[in-house]
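Below you'll find the structure I mean.
One protein chain is absent from this view; the other protein chains keep their places.
Right after this comes subunit A.
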Amino acid sequence: MVKSFFPVNLAEAMAFCKQKNICPIAGGTDLMVRNHRGTGILPAFSANMLFTKNIAEMNVLRREDTQLFIGANTTLAQLIKWQYTPRLLRMALLEMAAPAVRNVGTLAGNICNASPAGDTLPPLYAMDAVVCLQAPAGKRELPIKDFITGPGKTVLHEDELLVGVKLPFLVLDNELVFYKKVAMRKAAAISKVSLAMRAIKKNGYIESVAVAIGAVGPVIVRLPAVEVLAAGKKALTQELLKNIYSEYDKAIRPIDDVRSTAAYRKRVAMNLLQHVYEHCIK
């Protein structure tokens, strides 16, 4: 018999996590669709359900000096409204779903769902987000790129929960950001390709660049070794650009699926890369 539990804090949640076969459920906008069986029929859950909504530590939204802590349960709608939400993340949130889904869907849900097309992921990768995890054995923090390992796959242990996300909080007037989601009907579309870019320019020199591309491989693509090629430069020469593109060209390995084709995704991703490196950063 499947049990349900509604802990109000992490300590209670951890006590429940010691049991076997746990499924955390936040807003349910991914899980309820995935387990849908039909009108009037119970969704197909076979695990012990841990409703996260009341866990106090996951409902925190906090700005510290140079860091933001976004509790796991923060909804997409709350993040759009929060005054400290980084611009790049808000740009992605505004292109996600319709109000009714944003009112319910959470940041943790989007991360833990680990879809290559998850729309908060490219901005979170570009900003080097860190996920905060808690298990009965203790807590740990990981860069998001080490947390997600493949489509629907994370390193989350069976008894572990995501408590929140840490993001650097920087107020910079020389920050350049770009976000583009390529998809069909806006209000209910899964990305065919998406790209988030964040760059810092000082006195005409490129200080740093971060580019994260979604839905073109099993995980979000980010190439720090290529990004540093642009750092410290005033302008990017044709030759350097050629090198940069050829590295992306090697790393981007999309697939054909119901939403798009590999060839289309590759082409659009390369066009978007050209746009950010030759237009946005310049």
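Simple rule for what comes next: a contact is a pair of C-beta atoms (placed from the backbone, for glycine too) under 8 Å apart; a residue touches a chain by one contact, two chains touch by 3 or more; residues count from 1.
Rule of thumb we're sticking to: contacts and distances are computed from a predicted model.
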Which of "Cytochrome bc1 complex cytochrome b subunit", "Carbon-monoxide dehydrogenase small subunit", "Hydrogenase 2 4Fe-4S ferredoxin-type component" or "ABC transporter permease" matches, in UniProt, the chain that is not displayed: "Carbon-monoxide dehydrogenase small subunit"
Touching the left-out chain: which of A:7, A:27 or A:86? A:27
Which residue of A:45, A:169 or A:245 touches the chain not shown here: A:45
Interface residues of subunit A (partner: the chain not displayed): 2, 4, 6, 25, 27-29, 32-33, 35-36, 38-40, 42-43, 45, 49, 51, 53, 77, 97-101, 103-104, 186-188
